[in-house]
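In this view, the complex is presented without one of its protein chains, the others remaining in place.
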Amino acid sequence: MRLSELLGAEVVDEQGRGAGRVHDVRLEQDGPIIGGFGASLRLAGLIIGWRALGARFGYERASMMGPLPVKLLVGWVHHDGRYVEWDRVRAIEPGRILITGSADDLPHPSAAS
Amino acid sequence: MAGRVLDAGLDLFDRQLLDKDARLAGKVDDLEFSFPEGGGPPHVTAILAGPGALAGRLGGRLGAWLEGLANRLRDSQERRPARIPFGVVKRIGSCVDLSVAKEELETDRVDAWIGDHVISRIPGARHAPE
Amino acid sequence: MRSRIAALLLVAIVCGCTGPVRSFNVYASKGGKTAKAVVSAVETARLAVSAAARDRAYGRYLGQVLAEAERDATAAQGTFDAIQPPDRRTDRLREELDGLLTPTLSSLADLRIAARRGDLVDLPRLAAPLAGLSKRLDDFAQAHQ
Partner (left out) sequence: MRKVFEIALGILTAIGGFVDIGDIVANTETGARFGMSLAWVVVVGVVGICVFAEMAGRVATVSGRPVFDLVRERLGARVALVNLLASFFITFLTLAAEIGGVALAIELATSVNYLLWIPLVAFLVWFVVWRVKFQVMENVFGLLGLALIVVAVALWRLHPDWGGLIHGATHPAVPKGEGHPTWWYFAIALLGAAMTPYEVFFFSSGAVEDGWTRSDLMVNRANVYIGFPLGGLLSLTLMVMATLFFEPRGIEPGHLSQVALSTALVLGKLGLAVLLVGFFAATFGAALETALSCGYTVAQYFGFQWGKFVRPTEAPRFHLVTLLSIVLGAGLVLSTLDPIKVTEYSIVLSAAALPLTYFPILLVANDPDYMGDKVNSRLGNAIGSLYLALLLVVAVVTIPLMILTKAGS
């Protein structure tokens, strides 16, 4: 599986409702040991939302302060961001990722990490 | 035990690769995930780099063309992008440092070919500018 | 994508088409533009001549400036001549402008020839008619904007 196959895929809950598209993939360095790198990067979860604009500008990090007009604009566009724990992924189809439970109880990405 | 947290798209995708001598060695064009044999969540096992990997991201006709070109340039018969096993990654910062020399990477083939067949034939190619 | 559109635009604009002219006014305004372009060339030549008169520039450079001025004026005349005059009324306008362009171009040619031969001292004398012609061309351009 490639990262590019996950990015942009639509996330669908058990009721068949779309929850958003994958904007980013959260990794945690606690997987099996791999060569000189140490613990490998485990796929921890998916950051999803409906609007992709500004997903990679860096405003997910709280330390990124300015410039204010851009930060506000990106924040406004991105208010619908949510986080899906990998455990909730049921199946991966081309362009679609099925998750367990309902899309309503997905937390905001910043609350999850 | 909680390890370091990274967002793949933001912190890893499209980052510059540096070899052990800090020479530029391509970009993180894609990441390969593998599922562990005993089950459990997937983890990153390789960096995919070079035109073959990039083609998959661009999509469309341009992507298909680039993929064909990449496959023709590689010696191996397999139609897959060049990969860099994640075990040789040393550090992830504003760029990704590798612990091996560029020449040992699969991704270096095109550069080496152009270097050997075009650039090194021009006088003065082997000397630093003065 | 944007670069492709830009390239197309570039081609379209550089080619600049001279379509058929329907009315007198449009024809007259093209005449005015031609006169304006020729004034620019003539005034450039006159500046070059005054530099030559005061020995302030090399013959080669002056030859270059004068040759380009002549070429610009000739090109402007060529563009205008290629336009079909729409009716008889415009023939007079055309004759008027041609009456100014012919001596102007001949003076510009004289200047270029002299400069290329190195006869820089002759330039002010050869340029003498240009002052009056430039004025009349400018008046023409003002009258037919």
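Labels for the chains are A, B and C, by order of writing; each one numbers its residues from 1.
What we mean here is this: contacts are C-beta pairs under 8 Å (C-beta built on N, C-alpha and C of every residue); 3 or more make two chains touch, one makes a residue touch a chain.
What you see is a predicted model; the values in this text were computed from it and never measured.
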* To do: Name every displayed chain that the left-out chain is in contact with.
  => A, B, C
* Structure fact -> Full-complex touch with the removed chain, picking from C:56, C:89 or C:125, is C:56
* **Option touching the unshown chain, where B:17, B:46, B:82 or B:98 are the choices** => B:17
* Asked: Which residue numbers on subunit B touch the omitted chain?
  -> 13-17, 23-27, 29, 49, 54, 57-59, 94-95, 102, 110-112, 114-115, 118-120, 122, 124-130
* Structure fact -> Hidden partner sits against subunit A at residues 56-58, 61, 63-70
* Tell me where the left-out chain touches subunit C, residue by residue. => 1-3, 5-7, 9-10, 13-14, 16, 36-37, 39-40, 43-44, 46-48, 50-51, 54-58, 60-61, 63-65, 68, 72, 138, 145
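Rule of thumb we're sticking to: only the chains that are shown with their structure count from here on.
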* Asked: Considering only which chains touch which, how would you classify the arrangement: line, ring, star, complete or other?
  -> other
* Which of the chain pairs holds the record for C-beta pairs in contact? -> A-B
* Greatest separation from subunit A - chain, by CA centre -> C
* Centre distance in Å when subunit A and subunit C are each reduced to the mean of their C-alpha atoms -> 66
* Structure fact -> Rounded to the nearest Å, the gap separating the Cα centres of subunit B and subunit C is 60
* Residues of subunit C engaged with two or more neighbouring chains -> none
* Structure fact -> The residues of subunit A that touch subunit B in their complex are 1-4, 7, 23-32, 34-37, 39-44, 47, 55-56, 58, 60-61, 86-87, 113
* Structure fact -> The residues of subunit B that touch subunit A in their complex are 1-10, 12-13, 30-36, 41-45, 48, 56-57, 85-90, 99
